[in-house]
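Showing just some of the chains, left in place.
Each chain carries a letter (A and B) given by its place in the written order, and its residues are counted from 1.
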């Protein structure tokens, strides 16, 4: 899509530049030929060295753009991003190349592997599994029945995913009109699951809006867990059943999340942190330790508080 | 089924009326030819103008029935309703008419569309999807892999349902014997999903016991969310991951429910209400606002309480 076509589509028809725009991305990750955006001033400093060819942003921020980057100005940049994201949304099927299946792999007859997908060696892809276009599955992987892997996702070696889990479903992102309607931000990223990860049954891992949601090597995720878009789960982390990560949160390595615990979005959790069952994290955790409660506190303080509450109750 | 047959089946063999009973329904929604019931005295006032042809109710309430409505009396009307509901339960397959598929729709070969179902135009019905008998799917709908839509459900236009979600599973309703056994109340209603709704992965929406569970236009529902039977989700509402609605609760339009929040059943939540993550609602909310905590309180009061608790802890 030519930049002037995008501009016209978004109501910025004064832009006449005919550069070909191949995709959307964040300021930090955009490369030449991509369009980016500034919708939250905390990312302002990423304007200076963005490689994007064009940026959607408020008029007041134009002076921060590097020389040669085209500005599409708007009071509601996030809404324009949502509207534009649909233009770059990839179709469910986008390849005519038959899937490649590695030696020794067993594909059940009711599994559905899209064209353009690649399956490694010695995999077991059981009944009802879906593997999307351009998805890549490593060696010695077992996908139990009715697992769904959306397009473009990458699954490492020796990964085991239990029945009914969903990898790469759309992240939950919308721009909101003044009338309270929600405009979908198409999620054009993927999920990367590294080697030796095990994922339980009926767990959901959303794809990134741009870039990747990443489950790092050796992590173990239980049943009915929710991993939001653009999360990063550090190496050897453990997420117990019914826990949840809101979008863009990063866990360091060896983080343990107890059952039904959860974090808000855009947080960072220090490596080797343990979050007790049912804990709720609303701020980043810088110092490793054992934390409990909602609001979250150090576990030993939580125990103290419970003792104090018990005393108050008796009085 | 003739009314006297029903009566005999339920142990009320004094009834000899031979009117044909075609179904069961609530007092409010029943029409001629249907049988209804009174099992909770708070619905007593609905007896006066019910259109039901017969009502199962305690003997003490017979005088409240409109003239001409047949009474089947019982000390345990809810148990009789449960027992009778099985007689009216619809079979999984009930049509010999091939499904109708609209122009431009793509049905994956392992999708299963029951006879009697209707799919609109330009839909994508992916692998492993199940669409039940008499279900109706609108235009431009995408059902991702392994979505299950039970019989009689209605899905609007431009609806998107992510992998593994279940629409129309039986609501969780039982009558209990004195010995503590549970007798299933067959759920003979459906789910209606209006236009422009998006539903995440592995979410569950139960069908109504009678009538419809309704997700209104433009609502967005995340992954692993539970919507109980007979709930109504107002227009443009947002339900974040792992939140849950118990049965018969109604959300007004533009309600936002944070992650892992939940409501009890039979509540009504004012339009434009925001429920913070993890909040638990046990009473109806009449005034819109931002609410937190469990028990629920205004968010600003919750913040105050947390500050007070912190102080108590320090002392």
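To be clear about the criterion, a contact is a pair of C-beta atoms (placed from the backbone, for glycine too) under 8 Å apart; a residue touches a chain by one contact, two chains touch by 3 or more.
Keep in mind that this is a model prediction, so the values were computed, not measured.
A.B. asks: Total subunits of the complete complex, with 2 given?
C.D. replies: Oligomeric count for the entire complex in this file: 3 copies.
As a working rule, only the chains that are shown with their structure count from here on.
A.B. asks: On a C-alpha centroid basis, what's the spacing between subunit A and subunit B, in Å?
C.D. replies: The computed centroid separation for subunit A versus subunit B comes out at 31 Å.
A.B. asks: Write out the stretch or stretches of subunit A touching subunit B in their complex.
C.D. replies: It comes out as residues 92, 110, 112, 128, 130, 146, 148, 150, 164-166, 169-170, 172, 174, 180-182, 184, 202-204, 206, 224, 226, 228, 242, 244, 246, 260, 262, 264, 280, 294-295, 301, 304-305, 308, 312.
A.B. asks: Going by the contact rule set out above, which residues of subunit B touch subunit A in the complex?
C.D. replies: Spelled out, the residues of subunit B in touch with subunit A are 108-110, 124, 126-128, 142, 144-146, 160, 162-164, 198, 200-202, 218, 220, 222-224, 236, 238, 240-242, 253-254, 259-260, 272, 277-278, 306, 309, 312-313.
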